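The complex appears here minus one protein chain, its other protein chains still in place.
The letters A and B name the chains in turn, as written, and every chain counts its residues from 1.
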Amino acid sequence: MTAPVFLLLAVLVVAAALTVVAHPSPVYSACALVVTLFLLSVFFVALDAQLVAVLQVIVYAGAIVVLFLFVIMLLNLTQPESRPTAGVPVVAVAVGGGIGIAALVAAALRRVPPAGAPALPEGFGDTAALARRLFTAYVLPFELTSVLLLVAIVGAVGLASRKG
Amino acid sequence: MPPGAPLTWYLGLSAVVFAIGTVGVLVRRNIIVIFMAIELMLNAVNLTFVAFARSLGSMDGQVIVFFVMTVAAAEAAVGLAIILALFRNRETTNADELVTLRW
Partner (left out) sequence: MTPTTALRWIVLLPAAGVFFHVFVGRRAIAAVKVVGPGLVGAAFAVAVVAAFRLRALPEGGILRDHVYTWIAAGPFRADAVLRLDALSAVMALVVTGVGFLIHVYSVGYMSGDRGFARYFAYLNLFTTAMLILVLADNLVLLFVGWEGVGLCSYLLIGFWYEKPENAAAGKKAFLVNRIGDAGFLLGLFVLVWTLGRHGFWTLDVAEIERHLDVLRTATIGGWPVPVVVGLLLFMGATGKSAQLPLYVWLPDAMAGPTPVSALIHAATMVTAGVYMIARLHALYALAPAALTVVAVVGAATALFAAVIATAQTDIKRVLAYSTVSQLGYMFLGLGVGATGAAVFHLVTHAFFKALLFLGAGSVIHGLGGEQDMQRMGGLRERMPVTFWTMAAAGLAIAGVPPLAGFFSKDEIVSSAFREMPVLGVVGLVAAALTAYYTGRLLCLTFLGRSRLSHEAEHHVHESPPVMTLPLAILAVGAVAGGFLPVPALLGHRGEAGAPLALMALATGLAVGGLWLAYQLHVVHPAVPAQVAARLGGFYQLVRDKFRVDELYDAVVIRPLFAAADVAARGIDPKLIDGTVNGTGMLVAATSGVWRRLQTGNVQHYALFFLLGALALLGYYVGR
C-alpha cells in the first residue's frame, strides 16, 4: 500500500465513522458501520494481519452488525429520529473532549521516536503463526474466553426470553 | 508486505476514529446507536494493536485483537438482550428517559 492509497482509505473510514455517529436513522448507521469494518479489514491486510482481517469480516461485519440489524428490525426502530442527539451543551463538551483525545495522542506521538519496520519472520500474520502464539502463551485466556462466551449465551437467552 | 505508511499515521487514524466513537457514545440518544459507537471505539483500538504488532514484529498484538473481537461479540449479545428486556418494560430506547437513578 502506498501513501496516497492509505490517505484515500483513511478519509473514507472517517467519513463512514461520522455517518455511523451522525445519521438519524439507525439502519443507515448500521450500514455505515459495515463499511467502516470492511475498510479496516483492508488496513489489517496491509499490516500483515491476514487472519485477523478475515475474522473481522466474518465475526464483526458478518455476525455482530447483523445482530444489531435483527434487533433494530425486531423493535421496529427503522424510522429516523426527530432529535437524534443530546442538547447543545453536552454536544459541545463531548466534541471538545473528542478533540482533546486527538490532541493528546498527537502530543504523545511527538515524544515517541518513530518505530521502524523490521523484517518480519516468514508466515507472519497467518493462521499458523496466530495459532502457535494463541495455544502456547495465551492458552489460559483462551479457555477463559470460552467460558465467557458460554456465560454470555446463557445470559442473553435468559434476558431475552419471554417471561410468563 | 511493507505497511505503506509510517506507524504514526495508523495511530493517528485510530485516534480519530476512537474520538468519533467517543463523541457518538456521549451524544446520541438512541441506545442501539450508542452501542454501534462503542463497536467503533473497539475497532479503533484493534487497529492500534495490529499496527504495533507489525511495527514490533510480535504476534502478541494480533492475539489481543483476537480476544477483543471475541469479547466484543459476547458483549454485543448480552447488551442487545438487555436492550430487549428494557424495551419490553419501558417501551422506549431513548437514553434520556432511562434516568430512574436520579437524585
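By our rule, contacts are C-beta pairs under 8 Å (C-beta built on N, C-alpha and C of every residue); 3 or more make two chains touch, one makes a residue touch a chain.
Bear in mind that the values here come from a model prediction, so they are computed numbers and not experimental data.
Colleague: Specify the residue from the set A:88, A:107 or A:140 that touches the hidden chain.
Modeller: A:107
Colleague: Per the definition of touch given earlier, which of B:22, B:43, B:62 or B:93 contacts the omitted chain?
Modeller: B:22
Colleague: Going by the contact rule already stated, which one of A:17, A:46 or A:94 would touch the omitted chain in the full complex?
Modeller: Missing-chain contact among the listed residues: A:94.
Colleague: Considering the whole complex, not just the chains shown, which residues of subunit A touch the missing one?
Modeller: With respect to the unshown chain, the touching residues of subunit A are 86, 90, 93-94, 97, 100-101, 104, 107-108, 111.
Colleague: In terms of residues, what is the contact footprint of the unshown chain on subunit B?
Modeller: 22, 25-27, 34, 95-96, 98-103
Keep this in mind: only the chains that are shown with their structure count from here on.
Colleague: In angstrom, rounded to a whole number, how far apart do the mean CA points of subunit A and subunit B lie?
Modeller: The mean C-alpha positions of subunit A and subunit B differ by 6 Å.
Colleague: For a test of understanding, state which residues of subunit A touch subunit B in their complex under the given definition.
Modeller: It comes out as residues 1-3, 5-6, 10, 13-14, 17-18, 20-21, 26, 29-30, 33, 36-37, 40, 43-44, 46-49, 51-52, 55-56, 59-60, 63-65, 67-68, 71-72, 74-75, 77, 81, 83-86, 90-91, 94-95, 97-99, 101-102, 105-106, 109, 112, 114-121, 124-125, 129-130, 132-134, 137-138, 141, 145, 148-149, 151-153, 155-160.
Colleague: Can you check the complex and tell me which residues of subunit B touch subunit A?
Modeller: So the residues of subunit B in touch with subunit A come to 1-13, 15-24, 26-30, 32-33, 35-37, 39-40, 43, 46-47, 50-57, 59-60, 62-63, 65-67, 69-78, 80-85, 87, 93, 96.
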